[in-house]
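Take this structure, written in structure tokens, and hold onto it; I'll ask about it next.
Excluded from the complex is one protein chain; the other protein chains are retained at their positions.
Chain IDs A and B follow the sequence of writing; residue 1 opens each chain.
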Amino acid sequence: MAYDYEKSIRPGKLPHIWCPGCGHGIVMKGLIRAMDTCGLEKNNTAIVSGIGCASRLPGYMDFNTLHTAHGRAAAFATGIKMVKPEMTVICCGGDGDGTAIGGNHFIHACRRNIDMTYVIMNNYIYGMTGGQFSPCTPTGMKASTTPYGNPDPIFDISKLAIGAGATFVARTTSFHATQIDKLIAEGIKHKGMSVIEVLDDCPTSYGRRNKFRSVVDMMKRLKEVAVPVAAAAKMTDEQLEGKVLTGVLFKEERAEYTDQYAKLIARVQGA
Amino acid sequence: MSAKAEIEIIEEYCKGCSICVEFCPTKVLEMDAFVVKVANADACIACNQCELRCPDFAIKVHKL
Partner (left out) sequence: MAKKVALLQGNSACALGAIYAGCKFFGGYPITPSTEVAEVMSEELPKVGGKFIQMEDEIGAMASVIGASLAGSKSLTATSGPGVSLKQELIGYACIAEVPCVIINVMRGGPSTGMPTGPGQSDVMQARWGTHGDHAAIAVCPESCQEIFTETVRAFNLAEKYRMPVQVLYDEIVGHMRERIVFPEPGELEIIDRAAPTCSPEEYKPYDAKSDTDVPPLAVFGSEYRFHVTGLNKAADGFPTTKANLVAFEERRQIAKVECPEARADIESNEEYLTEDAEVVIFAYGSSARSARYAVNKMRAEGIKAGLFRPITIWPFPEKRVAELGKQVNSMVVVEMNLGQMIFEVERIVKNDCKLAGVFRVDGDPINPGEIMAKVKEVL
């Protein structure tokens, strides 16, 4: 039998709103497989998003789902997790949502090492508003608000997460479909803040402006630029120019936030 | 050669992106007026790449 995605999707919600070729659907399938692998119970799981194309994902999922305001997913999710530490909390959203308007919430969730899994779909553009540049649009590339090429340098989301204190950080691409669920599953199992950055493609708002003939061209590029961390270790800086590291980029065990708060309560109540 | 899997296309979900067609290693699939169709069923090796990469939940690979 083929994989049964429908068991995790709310009846009647497909087809989804994403454009032809949009990578978010591939990521959503990976997320479903990962949640399945981890045996997550629907009632005990919350999926929280911000605003944007990627943030429409929770609406399709048959779990407790919260489509918040632009950039605020991690902060709403923090409230849920504090009150119900026994729940599995998953955040998802795009690059602009998570690292521009929501950048502060994102880095502080990483700092606290609160037990959540944040799947960030990085398609280097604000898709829903029609293709404005985001903090992840590569320098020089075209967006509707960078008609002469993007003058801004980018955020490396995974490095940002590591620097801010996330204790599991991994990256893959929508081309590497089976790696998506493996990394998300590892993130869900990890106790602490997990960030999984998935590079995916927006053929409508990014591809068209940047001379990609089709989403297939965009996915072939993802295949070319991705270098697994183990392979990268044997490569020179010159060879790594323009490449993107994939796989588990960082992992460490550190005290988790809600655990620490539970200990604080026990200490106060015992005193 | 005989097919290793039966490919089910859910036409109303397919948005015609052609990712499945391009990444199929044995050229089983083809575009037909913006919707994918199975053109060469016998060549399917059940690798599941089309199902995994279909962003629209439009392909199901039933292994035989």
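FYI, a contact is a pair of C-beta atoms (placed from the backbone, for glycine too) under 8 Å apart; a residue touches a chain by one contact, two chains touch by 3 or more.
This is a predicted model, so every value here is computed, not measured.
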- Query: What shown chains does the left-out chain touch?
  - Reply: A
- Query: Which of A:H16, A:R33 or A:R72 sits in contact with the chain that's absent?
  - Reply: A:R72
- Item | Chain not shown: contacting residue from A:G59, A:P138, A:G165 or A:P228 | A:G59
- Task: Can you list, in ascending order, the chain A residues touching the missing chain?
- Result: 10, 42-44, 46, 48, 51, 58-59, 62-69, 72, 75-80, 82-84, 86-87, 104-105, 107-108, 261, 264-265, 268-269
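As a convention for this text, only the chains that are shown with their structure count from here on.
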- Rounded to the nearest Å, the gap between Cα centres of chain A and chain B is 27
- Task: Mind listing the chain A positions that touch chain B in their complex?
- Result: 1-3, 5, 9, 14-16, 18-26, 29, 174-175, 177-178, 203, 214-216, 219
- Of chain B, residues touching chain A in the complex: 8, 12-13, 15-19, 22-23, 49, 51-58, 60-63
